[in-house]
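As you look at this complex, bear in mind that one protein chain is not there, while each of the others sits in place.
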Amino acid sequence: MSSVKIKLKKTDVDKLEEVCNSFNNDPGELINVLHKAQEIFGYLPSEVQEVISSKLNVPVAKVYGVVTFYSFFTMTPKGRFPISICTGTACYVRGAEKVLDEFKKELKIEVGQTTADGKFSLSCLRCVGACGLAPVVMIGDKTYGRVAPDDVKEIIKTYNDL
Amino acid sequence: MENIKLTIDNKQVEVPAGTTILEAAKKINIHIPTLCYMSLNDMHIENKPGGCRVCVVEVEGRRNLAPSCATQVTEGMVVKTNTVRVLNARSTVVELILSDHPADCLICAKNGNCELQTLAQDLGIRKITYQGEQSTYREDTSPSIIRDVDKCVMCRRCEMMCNEVQTVGALSAINRGFNSVVATAFEQNLEKSTCTYCGQCVAVCPTGALTEVDHTRQLIRDLADPNKVVVVQTAPAVRAALGEEFGNAPGTLVTGKMAAALRRLGFDYVFDTDFAADLTIMEEGTELLGRLNRFLAGDKDVALPILTSCCPAWVNFFEHSFPEMRDIPSTARSPQQMFGAIAKTYFAEKIGVHRKKLIVVSIMPCLAKKYECQREEFATDGDPDVNYSLSTRELAHLIKQSNIDFNHLPDEDFDNPLGESTGAGVIFGTTGGVIEAATRTAYEIQTGKTLKKVDFEELRGLEGIRSATIDFDGTPINIGIAHGLGNARKLLESIKDGSNKFHAIEIMACPGGCIGGGGQPFHHGDSSILKARQKAIYTEDEMKTLRKSHENPYIIKLYEEFLGKPLSEKAHQLLHTHYFDKSKKEIFID
Amino acid sequence: MATYKYHLLVCGGTGCKASNSEGIITALNRTIEEKGLENDVKTVTTGCFGFCEKGPIVKILPDNTFYTQVKPDDAKEIIEEHIIKGRKVTRLLYTDPETKKHVSDSKHMGFYQKQIRIALRNCGFLDPENIEESISRDAYQALGKALTEMNPQQVIDEIKKSGLRGRGGGGFPTGLKWEIAAKNQADQKYVVCNADEGDPGAFMDRSILEGDPHSVLEAMAICGYTMGANKGLIYIRAEYPLAIKRLKIAIKQAQEYGLLGHNIMGTGFDFDIEMRYGAGAFVCGEETALIHSMEGERGEPTFKPPFPAQSGYKGKPTNVNNVETFANVPVILLKGAEWFSSIGTEKSKGTKVFALAGKINNVGLIEVPMGTTLREVIFEIGGGIKDGKKFKAVQTGGPSGGCLTEKHLDTPIDFDNLLAAGSMMGSGGMIVMDEDDCMVAMAKFFLDFTVEESCGKCTPCRVGNKRLYEILDKITKGEGTLEDLDNLRNLSYVIKDTALCGLGQTSPNPVLATLDNFYDEYIAHVVDKKCPAGACKDLMNYYVIEENCVGCTACARACPVNCISGERKMPHHIDQTACIKCGTCMEKCKFNAIEIK
Partner (left out) sequence: MAKITSLNDLRKIKDDLQEKIRLRENAESPDSLAQIKVGMATSGIASGAKEVFNFLVEELQKRNISAVVTQTGDMGYSYAEPTIEVTLPGKPPVVFGWVNITKADEIIEKYIRNGELVEGIIPANYKTIDE
C-alpha cells in the first residue's frame, strides 16, 4: 500500500458518485459499485474506496476488506498492456508455469507488478475457459493460445513496438 | 418451547430447542473448549463465527466433526466431546494456530491472561508438529491501543465488537486465506481511522493482538522523582473490578484497599474521580436546567435533548460520525478532565506547587481516557491537565510489581479536598448512573424540594436502550439512556428523524458503561461479571451518607473559594470544552 | 422469406472466439455477398460446439460437414468449393487419429459418438443472441406448461421423480431442494443461479450460458414458480464477459417477449432476473459464501443451518442451483421424468457435462450419460493421450477431487462411484495427465490453488492447507522425510474433519488421493530424492554423456554460472554443486550429450 496520496479528477469523482447513485447508494451493491469504479479508474486506490465508503455509508475498513478479498479487484494500477497468464489446471499441465517464468524473466517483474514504464503488468488468472488452447495468455482483450516459452519474446516485442 | 433430549458423553440432557451443543454440554458440566466463541448474553452480544474449530465434537451419524458452538441440538442426538478423533483434531487445530503465532508468551502483555495460552496448556500441547511461515505485520501504536497483528488468531471478536456492537467500523477482516487478518482500512494506523479508542476490541481479544498502551513504567519513574508531586484520581468503576485481579469474586468492592495500595505505591495525594463526578453534575446539571427552562419558556432555538459528555469514546464517536449534532452534547468536560483542571489550578495553588511539577495520573476502566488526556485543548502551555492515564489492569500489575499484598491491606480513605464524593459520583461507573446522578441534583434545584427517594430504579438495568419519564413536580422530563455505541447510534438516528423526543440522554460507549470498559480486568465473555460489578456500584452508592452531588461539602467549598457558581466564567474556562468535526476525509480532488 | 439452403454455423464460444471465429464470420459473409448467395446461405454464430481442441469450428448444414481449425482465409474456399461446387474442403475436415481418415460428418466422429447432449442440447446449434431461434427450439414451452398445466408441487414431484441431482458438485437432489425452499413461508424469496464456476479447468457453465442462456432463464422461472419466488439472480464471474453479454441480451429479449417480467404468459406469475457479479473468489461457489458476496460482503461461508432455503439472500428463503442443473430442467418437464431417469445409473440420472482437458488429444466439452466409463471418455471421446504418451492419471472434481489411475478406468462415472474411488464429480473438470506429470507436484499445484483461494475464516483451511502446501513443497525440493508423509496424512484427515465449508473439507483430497495411488512416487522423492516423472526441477541433475560429447565447448560458453569445465575436444563435466539447473547447456548442445537424471 503506498502512502502517497493521489489526486482524483473531479470528473472521475463525479462519475463515481453517479455510479453509487445509480445503485441507490445501497451498501448491498458494494461489489457492483467496485466493479464499475475499477472500470472508471483502472484500479481501486484508497481515495476511490473512501469516496465509495462515504457514498454507500459503509465503513472504509470494510470496503478495503472486500477489495482485498476478491482477486479481481486491484489497488495497483495495471500496465497499458495487462498480461494475464492462465494458471488453471489445463494450462498448468500444458506448461503455463514455464510461460509465466519466461514473462517474469523478460519483463523483470513479479506477478502483481507493473513495469517501471507502466507498459506491462503481470497477473495470473484461474481458467479463462479456453482450455483447448492451453496454455493461454491474455493481453488486454486479446487471447494467445498454445503459447510456448519461446514465443514470449516475440509477443512482448509486438507490444513494445506499439 | 419444546424440549429436546440428547446424549453427551453418555449423559442424558434435556434442553430447549434452539440450544447449541456447547450450551447443552455446559448444563451438565461438560466444558468444551472454545476460542472464537464469546457470548455476553445479558447484553445480547455474541460472537459465533464458527471459525476457530477448537470446539469441534463428534456427532453420531455425521460425516465430519461439528462445531459445538454453532450446532443446534436435535432430538436423540448422540454427542461425544472427548474421543481420540476429537482430541486429535482439537489439538491439531490449536497447534495450527500456534504455528502462526509468535512464541513470545513470557514477555507478552497477555501472559497469564491469554485464552490461547490457556487452551494450549489445557490441551497439553508440548510441540508444534506443523511449523511453517508465520505472518508478520507492522505494529501500530495509537494513544490508547497497540495492535500487534502477528498475534491475531482471526477469532473476529474485535471485528464484531467494532462493527456490530459499536458500529464504529474501524476494523475489518482483510485479505484472504493465510494472509487474512483483522486490520484497519489500508492497514493504516488506528489514529487515521474512525477508532474511538473505546477499547472494546481490547476487552474481548483472546490474545495479545490488541492491548493497551502501558504507562506503568513512566509512573514508576515519576513516583520516584523527588521533584514531582504525584496525584492520583481513580474512576468509580475501578473499585468494583480491581479486586478480581487479586482473586476476589467479581463485584467485590475494594475502595479502601485500593486507596491504601495507591498510598503504598508512593502517590503524594490519593484522590477520587468521584469528586469530579460530583462537580460534573453541578456543571452539566445546571446546563441541562438552563436549556430546559429556556425550552419550557418557549425558546425554539434551544438545543435539546442535552447529551452527556463524560465518556471520551462517545465524544470521539459523535465527532467522527455525527459532527452535525455536535452542539447538542453538554459542553461539560469529563470528570477526569475536570479533576485535572481543578488539581492543576485550585489544588496546585493550595499546596503551592507549580502545575508543571504536579503530575496528575488517573486510574481508569477505560482506554479512551488515555487519548482524552492528550487532547490539545486539555493542556495549558503544553502541560496536560491530566498527565496520563492507567487502566485498572495496569494498576493491578503495578501493585503486584511493588510487592504489595493487596488482599491484606487495611481499608483507607481518600485524601481531601479532592477525595470526597457522594453516592451520585459513584454511580457514574455504570450505565444509567450519570443521568440518575444528574436527576437527583436537577430535581432538587429545579423544584426546590427534597427527594423522598434518591434511587431511580427506572433508569437502571442492562437493556441497551432504555427510556423513562421522571416527574419533576408536574413537569414530565423524558430521559433516554444508551450504552454501547451501536445503541447510541440508534438513539441518535431516532432523534435526528424526530421519532424520539427526549430532554436528556446519557450515553456510554461501553456495554454496561464504565464497569465494562476496555481497561477493566478481562471478563472473558462472562456477563455475570459485569452484572456483579454493577451491583457493587449501587451498593457503594447506598453505603454513602451523602448521595447527591450538590451536597458534597468540598464541592460547595470549591465553588465558594474558587469557581463562584456553576457555569461561571471561570467554570467555563476550566470545566467546559468544545467539539470538533472529525468526519472530513482527506480526498484530494484535482 | 428467403429459404436458406445452407446454414453455416460458426462457433462463437470463448475458445473459438479467441482464435478469431469472428473474423471467419466476417470473411464468410463477405464471400457470400460477393457471390450473391445472401438468399441461399445464412451464417449463424452459435455457442460452443465442445470440440475446443480443433477450434474454430464451422459446421455446414444440412449435410453436417464439420470443418476444424478454420481461419478467415479459408472462408472463400468453403463458399466456392462446398457451397457452390458441392465439394468438401478436405484439408479442413477432421482426421481420425486412429484410422488417419477424414471424417466429414460430426455424427461419425469419435468425439461426438458417445455423447448425449441434454444440457448442451442447444450449444453449437442456436444463435444465443436471438431468442426466436431458442423459441423455435421449445424455449419457454416447459415454463408455459408448468404455469398452465401443473401446480408447483407437481413440478417439484416431476423433478424429484427424474432423479436430477445438483451438478455443481454436491449432488444434492434438486427436487428435494426446491421442495424445502417452497415449504419455507416468506414475503419474498429468491432463486439464484450459481454461475461462479471456480474450478480451474472447468468451463461448462460458461459454455451453457454463452450457448443457450434461455434454458437457464426458463429454468429459473420454473424454480421461482415452484417455490413462490418472483426474483432471480444470476451470480456470474466477472471474468466471463461474453457470457455476461449474452445473458444480458437474453434477459432483455425475454422481457420484451413477455417471457420474463410481469404476468408471464397471462398466468399472473411474475418473475424477473438480475445479474450479480463475482470478483474472483473460488469459495463463492459455496452457496452461503455466494450469498454473502451478492450482499456486498466478503465471500466467507457461514455455518449451515440455517440453510439458504431457510435464510438466504437478505435473510429470505433462497434456492441456489448451478447453471448445468438448471439447463436440464426444461427438458425434463417437456420430455418427462421417466425419459430423463431412463438415462444414467441407478442413483445418478441423466448426463453430465465434463470439461476434458490436459494431455489429451480432444480437449473440449463433452456430455455423456452417467455411467459412461472413464476409459470411454478418455480414449474414445477424448481420442487418447497426446503425443502417444502413457496415461497416468485423471483428475476429476478439480481442486476438491482426486487423481484416478489406470485401475479406475473402467469405473462407470457417477456421483457415488467417483466418491468411492476417492475422488468426486465436482463441477466436471477432467484433467488428464501423462507419464511426464509428477503427482506430488500435482498435489502441490492444487494445494497452491486452495491456499490462494481459502477465505481464511476457519483455522484448518487458513493455516492447515498452508502447512500441507509447505510440506509438499519441501518434498518436491527433496527435503521431505518419511515423517512428513505421516504428517501429511494426519493433517489432511483433520482438515477434512474440521473445516467449515466444502472448499476446506475437500481441499486435502488431492493429497490423500495421490498418497493412496502414488505412494511410490512420494517415497521416490523422500527417500531416493528423485522425481520419477522428471518434473521437479530441484530433483533433477544435468549430466554430460561422455560418449556423445565432442568437446565443442558450446555448453561451457553458454553456462551462466560457469559450472561446466573440460578441455577442448574432450568430454566436459558439470559441477553439480554450482549448477542452477537452467537447462541452457541442454539447449545449446548439438550432440545430445546432455541428459537429465
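Lettered A, B and C in written order, each chain numbered from 1.
Methods note: a contact is a pair of C-beta atoms (placed from the backbone, for glycine too) under 8 Å apart; a residue touches a chain by one contact, two chains touch by 3 or more.
Model, not experiment: these values are computed from the prediction.
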Partner chains on view for the chain not depicted: C
Residue among C:Ser21, C:Ser104, C:Asn230 or C:Thr288 touching the omitted chain: C:Ser104
Option from C:Pro97, C:Pro241 or C:Gly258 whose C-beta touches the chain left out: C:Gly258
Where the unshown chain meets chain C, residue by residue: 1, 3-7, 9, 61-64, 85-88, 90, 93, 101-105, 107, 125-126, 132-133, 135-138, 140-141, 144-145, 147-148, 256-259, 265-266
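As a convention for this text, only the chains that are shown with their structure count from here on.
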Per Cα centroids, the chain farthest from chain C: B
Pair sharing more residue contacts (C-beta pairs) when A-B is set against B-C: B-C
Whole-Å separation of chain centres (CA-atom averages), chain A against chain C: 23
Centre-to-centre distance between chain B and chain A (centres being mean Cα positions), rounded to whole Å: 43
Numbers and ranges of chain B residues touching at least 2 other chains: 173, 175-176
Set of chain C residues in contact with two or more other chains: 281, 298, 452-453, 455
Residues of chain A touching chain C in the complex: 26-32, 34-35, 58, 65-66, 69-73, 87-90, 92-94, 125-134, 136, 143, 145
Residue ranges of chain A in contact with chain B within the complex: 1, 5-10, 13, 46-47, 49-51, 53-54, 58-65, 68-69
Chain C-facing residues of chain B, complex: 49-54, 56, 64-65, 67, 70-72, 85, 88-89, 92-93, 96-97, 99-100, 129-130, 132-133, 153-154, 173, 175-180
